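Here the complex is missing a single protein chain, while all its other protein chains stay put.
Labels A, B and C are assigned to the chains in the order they are written; within every chain, residues are numbered from 1.
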Amino acid sequence: MSATQSRVNDFVLKIATVNGTGSASANGMLMKALFRMGIPVAGKNMFPSNIQGLPTWYEIRANRDGYMSRAGRVDIMVAMNAQTYKKDLAEVSPGGFLVYDSTWPRERDLKRDDITVLGVPLSKLCNEHFSVARLRILMKNVAYVGAVAALLDIDLDIVRTLLEESFAAKPKLVEGNLQAIMLGYDYARENFTCPLPVRAEAMNGNAGQILIDGNAAIGLGCVYAGATVGAWYPITPSTSVMDAFTHYCEVFRHDPETGEKRYCIVQAEDELAAAGIVLGANWVGARAFTPTSGPGISLMSEFIGFAYYAEIPSVFVDIQRVGPSTGMPTRTQQCDVMLCAYASHGDTRHPMLFPANPAECFDLSVKAFDLAERLQTPVFLLSDLDIGMNDWRVPELSWDNSYRPDRGKVLGPADLDKMEKFVRYTDTDGDGITYRTLPGEDPRGAYFVRGSGHNSKGVYTEDAVEYQEVMERLLVKWDTAKKLVPPAVISRAKKPTRLGIVAYGSSDGAVVEARDKLMAQGIPTNYLRLRGFPFGAEVLDFLHQHDTVFVVEQNRDGQMKSLLKLETNNVADKLVSILHFNGLPIPAACVVDGISQHLASEVAA
Amino acid sequence: MSATQSRVNDFVLKIATVNGTGSASANGMLMKALFRMGIPVAGKNMFPSNIQGLPTWYEIRANRDGYMSRAGRVDIMVAMNAQTYKKDLAEVSPGGFLVYDSTWPRERDLKRDDITVLGVPLSKLCNEHFSVARLRILMKNVAYVGAVAALLDIDLDIVRTLLEESFAAKPKLVEGNLQAIMLGYDYARENFTCPLPVRAEAMNGNAGQILIDGNAAIGLGCVYAGATVGAWYPITPSTSVMDAFTHYCEVFRHDPETGEKRYCIVQAEDELAAAGIVLGANWVGARAFTPTSGPGISLMSEFIGFAYYAEIPSVFVDIQRVGPSTGMPTRTQQCDVMLCAYASHGDTRHPMLFPANPAECFDLSVKAFDLAERLQTPVFLLSDLDIGMNDWRVPELSWDNSYRPDRGKVLGPADLDKMEKFVRYTDTDGDGITYRTLPGEDPRGAYFVRGSGHNSKGVYTEDAVEYQEVMERLLVKWDTAKKLVPPAVISRAKKPTRLGIVAYGSSDGAVVEARDKLMAQGIPTNYLRLRGFPFGAEVLDFLHQHDTVFVVEQNRDGQMKSLLKLETNNVADKLVSILHFNGLPIPAACVVDGISQHLASEVAA
Amino acid sequence: MTYIAKPKINLPGQKRNALGLLQRDYEGSLSTLCAGCGHDSITAALVQALWELAIAPEKLVKLSGIGCSSKTPAYFVSGAHGFNSVHGRMPSVATGAHAGNRDLICIGVSGDGDSLSIGFGQFGHAIRRNLNMLYLIENNGVYGLTKGQFSASADPGSTARKGAANQMQSINPVATAIAMGASFVGRSFSGDRDQLVALIKAGIAHPGCALLDVISPCVTFNDHVGSTKSYAYTREHKHEATATDYVPLASEITTQYAAGEVVSVQLHDGSHIVLKKADADFDPTKRSSALRYIEKHRDRGEIPTGLLFIDEHWPEMHAIAGTAKRPLKEFAFEELNPGREALERLQRSMR
Partner (left out) sequence: MTYIAKPKINLPGQKRNALGLLQRDYEGSLSTLCAGCGHDSITAALVQALWELAIAPEKLVKLSGIGCSSKTPAYFVSGAHGFNSVHGRMPSVATGAHAGNRDLICIGVSGDGDSLSIGFGQFGHAIRRNLNMLYLIENNGVYGLTKGQFSASADPGSTARKGAANQMQSINPVATAIAMGASFVGRSFSGDRDQLVALIKAGIAHPGCALLDVISPCVTFNDHVGSTKSYAYTREHKHEATATDYVPLASEITTQYAAGEVVSVQLHDGSHIVLKKADADFDPTKRSSALRYIEKHRDRGEIPTGLLFIDEHWPEMHAIAGTAKRPLKEFAFEELNPGREALERLQRSMR
């Protein structure tokens, strides 16, 4: 295709502003307008761990082929933040464009001949047009939407509709905003040749798609799973999971007549308490979960081990952020994999689920509760900041009305009638899973939950044999888990190949795109995307089928590669890590380069 | 040698009593008497997690060859606890002897023809002899010492001396105790043919040896290391570490004139606080440590990650007990290895030290502080209940007066005079270790400690490149650590062999004994005992030199084997786990059987 | 430890409660605590109170942390589910249990170490949430199970068995709880069965978090001369600030009291808590008065017992949250899941 053609519906638009200035809604409008034009889009926030006054960026990738990972280049930069102007200018890719507020002269010393700089006097235009001081400031952020619309040829009608929708409550505001948009729009049209070669063009790429972030999808998933108790302690980037759960409960769980709430959300005093609340609620038979991030998992470690050993169903949602310690709370990583797999002291191991996008966040949230109750153990849903707080285009969420939750092996009074005597921890089915009863139902089902040594009857013990019996039975349960976690998704190259790629979670997009690029270079690869831990047979088979398996992940230490080494045999040495851990979402280029370089080095060697 | 000869100075004496009845001192007397007769002895407690009234056992192994691991057999059982009489009777090895208080008839239905049962009316004797009610009860526990002394031919003079020593404070008590002892002694002599074929005989096996428990050795080691701040929260089995540190500080650290204390022990409100105190004290330049057990490590996880990332020297002593969760607090395991290696969220990894006995507990306590300050990172000293709370015979502790602590890279005012500007996290030496300053000394050295993203200057950052730079430098430091941790101890068989054994900590004794037994069966093995993590080159070499390497450890999941798999290449598949995790110290037989069975299965296969 | 099967002898002519149950039906397994431990007397009081209230065993849940005191739940009502959690974290588990099933009667048993050291945060927030439970602290001033270290409730001047005197201020759970906003705070003594039984009943009836601080001497590590938590010291220094009487809905308030010296509090279920005050100008329904009274007597080295503060109007967790009256765990999946159509509708706004 022609050079220009190639830049239609394939570009990265990045907007640099100051946080707390309401630019979020303006950026959202651009994002949604492109989406409604039928162009596949992905929007990523890069925001500071601060409330007001610091630099923040929003990056929109539009791609007609549907590649949605971070592109790692910038075609159009809207530089609204003087503080970062220099950095933003430098970041524009050759041949790209930079739009800035030319009301004030930009620093002279900054020059680039390989890009086009477009000055729009946004503040000036707004100051002249609006009388109210507050409006003048607010509106310049809306005005750039107009300028960008003109430059990229974004459909103004769509923009208008969006304004009307978002201000449905207060229609008065529509006019003002529209005026601001037109200020930027008209100025651009009059002063530049619009549209730019880099531009948008209506297409039909978003049929059956929606825009959603992963945390909203998890909140919604927990509502659909029938969770009634949510416990949490606020922590970025997991806070919006509980915000969403609260919101969707308000929508769906208020009794039509009484207004009574069919849920109970407890803002705990800390993460240790949140974990205890989850255990207590699941113990009595209410589906309960807690969303948190790395530091929270560390603090919950003691309770997690308790839940493992006392066998209490529980769902822990970890929206991973950059560690270690407080790290970078507003940047993304996949760095809690090892911790969650073996959290707590003593011999412990826990099932994990790895959604790759918001749609899977929804599905796997439901799955997490089924697994937790079936296996009577803590289950971890590992998402991350990229999935959780960014705007994703995913297939519409679907629901099967015939679905019924798997509450696992629970005995009620009727069952107890049929049995001699109830004992809690004896494996009668050979799957390592034993039967439990719920408090409040029947004195014959009464037993004592404890994290201290207990025998197969649930009675306290310090006896070597009795202790060991229970611990070995838990390994049987672990084998059962391997069959219950969702299997990995495998996609094979058209051509046979000895090269395999393993990835999970938010690294998926980069791998999908990289595989096509590699194929174009004549390097076919097969791809296995992990969705759960422990690993099923299909994972081992895949590893055995290939000579070299690249493990792509977003942490420093190759944590998933470690799990593959630990839980498999005879494959450790064919695993090659491809790592990206600087806090930004992994781009396809990282995977392409990593694999190419490794292959090159092999040839060299 | 003859059958009888073979039972001289090679037997297991087990005493079953009720806890809280003061039998501890009686058992200690027997233990020490045998030691002073020059016979190698090891004493192990099996006590309940309770204060009074439950069964407790003390097991003394006397072995002329110096094998000190748990034998897993009982030659003489002193069954003082009616509650456990049946169990105790059953435990006696064929050909063994059982001594019980025949004041009351024992249960008729219990019979064994393969052992000799000796009834001594201890209560009756004491009731007749002593008038005071309290004495009657106390003294019957002393009386069995006399009976056992007669049966095993233990030197009465030594017993008398021991009494005098222990009651040096209140000599009046010596007489009464001696009378009680004679009651048992005389009765045994009059009614049985003493000594038994199983008996003690003075020898010279304990030259240069002492009796000590690991926790006392660690407390003493911390005093010798120059630790001044100890923070803790009581938890079995680590409590006696701080008891010992306190005691030895009282002995050695009170200012002769003023009585001022050159130490500060803080009983924290919980383990999280204890960790924080350790960080705060080390930050200002005082050597500080905290002793705890598994649950404490789980609770400290967040702070451990902070110390890793902010690079604060700190020493964590983990006296491991049976997990998961509360588990069995009074039983032993090596089950926190994985947790300590990678504790906390995000990419973290920590050096560990593995003492195999109290003597090493002393040496490695000192080493722990040197490593922590040299590497500016948390260091874990992993002992366990077996080493920590049992009575060990070890070579006398030695000290080199020329030793000076390694305080690592610390800059004082004089150093600051010489430099342009101090920055905290820039690696100028290429070893990944950067320079720190101490609060209270010089404003030019002021910097900000934080667990949030920081660059090489120590300044807060959310920048991808700056963040990654620091994280990669920490990996360089990790490589440096490999050269600084104490190397593994390797002992080779007389004959060349392809079989290797890897073990660590309290599993050492069982392996040493097992290797001799295997050799006797014609199975030579080489043995590598790990003393530190990360692994040095010698460990990898050893793994490469053997076809099969048995990894012996006391946990369910083969945690050290996991670390070996993770941190090495091309060896994973030759590692074979030999596990013992029922809470009792591992016996040699477990190792012998494990290895023999594996070899047999290989032949079969 | 609960492995020792306890013989339940059925004495002829034993009294049965409204449910037709005998007192022994409210017992648990045999205690493994030290002979004479205060905790066992509290267990006995719990058994009696629960029997007298005729609470169905399965409607009860017993929770605790870790410690000698936290073993208590094993020793009463074996027909009730029990949860022996981790050290200091009982309140959060109770919060979750009550969140999931608000019909359960929650009894949490803790120790001074469990609640005032490692568990201090959860102690404070169960109170702030006004979680509907009986929160009982078996307070002996030491860590019994770890062999007698001072706890945060050790009073300044109180000596350890080995002689050293504590010099730190003690965290007084009663004063602290009232200052933090507790709705029901009482103090008692393991040696005063009648008072304890009455307070337990009142606490269970109270619609919120009922905190009972019960001095419960540790005979093994803290019952010596010089200890301020010994049987002797407590007997000498305690005085009953209010004589508490719990009058269930059914029965009549019979006794006559002189005006001014009595406060009668009616609970939502119609039952009454009747308080006979030792001191006329002490008002157990006013935070300022209660705190002043408690501190005044603390200064004098006295230990006021009885119900020391109550505000039955403060809303408990579910009232605040507006949760459904029916326990959440009882809702059928159909009542919780919005279904496919709703999901489709919802997603229209996501385009």
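Criterion: contacts are C-beta pairs under 8 Å (C-beta built on N, C-alpha and C of every residue); 3 or more make two chains touch, one makes a residue touch a chain.
The model shown is predicted, which means the values in this text are computed figures rather than measured ones.
**Student:** If the full complex is used, which shown chains touch the chain that is missing here?
**Tutor:** Listed by label, the shown chains it touches are A, B, C.
**Student:** Return the single residue from B:Leu279, B:Val317, B:Met338 or B:Leu353 that touches the missing chain.
**Tutor:** Final answer for the missing-chain contact: B:Leu279.
**Student:** Please identify which residue in B:Asp114, B:Asp157, B:Asp400 or B:Asp547 touches the non-displayed chain.
**Tutor:** B:Asp400
**Student:** Touching the left-out chain: which of C:Leu30, C:Ala54 or C:Met180?
**Tutor:** C:Met180
**Student:** Where the complex has a chain not shown, which of B:Glu190, B:Asp255, B:Asp417 or B:Asp547 is the residue touching it?
**Tutor:** Here the residue in touch with the unshown chain is B:Asp255.
**Student:** Name, in rising order, the residues on chain A that touch the hidden chain in the full complex.
**Tutor:** Given the touch definition above, chain A has residues 20, 48-54, 233-236, 239, 267, 269-271, 295, 325-326 touching the missing chain.
**Student:** I need the residue numbers on chain C that touch the omitted chain, in ascending order.
**Tutor:** Residues 117-121, 124-125, 127-130, 152, 167-172, 175-176, 178-183, 286-289, 291-292, 294-296, 298-299, 314-315, 319-320 of chain C touch the chain that is not shown.
**Student:** Suppose we count only contacts with the excluded chain; which residues of chain B make the list?
**Tutor:** 35-36, 206, 209-212, 220, 223-224, 226, 228-229, 231, 251-253, 255, 258-266, 268-270, 272-286, 288, 302-303, 306, 396-401, 404-405, 437-443, 445-452, 459-461
Definition applied: only the chains that are shown with their structure count from here on.
**Student:** Name whichever of B-C and A-C has more C-beta pairs touching across its two chains.
**Tutor:** A-C
**Student:** Express in whole angstrom the distance between the two chain centres, defined as the mean CA positions of chain A and chain C.
**Tutor:** 43
**Student:** Suppose each chain is reduced to the average of its Cα coordinates; what separation in Å results between chain B and chain C?
**Tutor:** Here chain B and chain C have centroids separated by 40 Å.
**Student:** Can you list the chain C residues in contact with two or more other chains?
**Tutor:** Expected reply: 1, 86.
**Student:** Return the residues of chain A touching two or more other chains; collapse runs of consecutive numbers into ranges.
**Tutor:** Within chain A, residues 302, 306, 450-452 contact more than one other chain.
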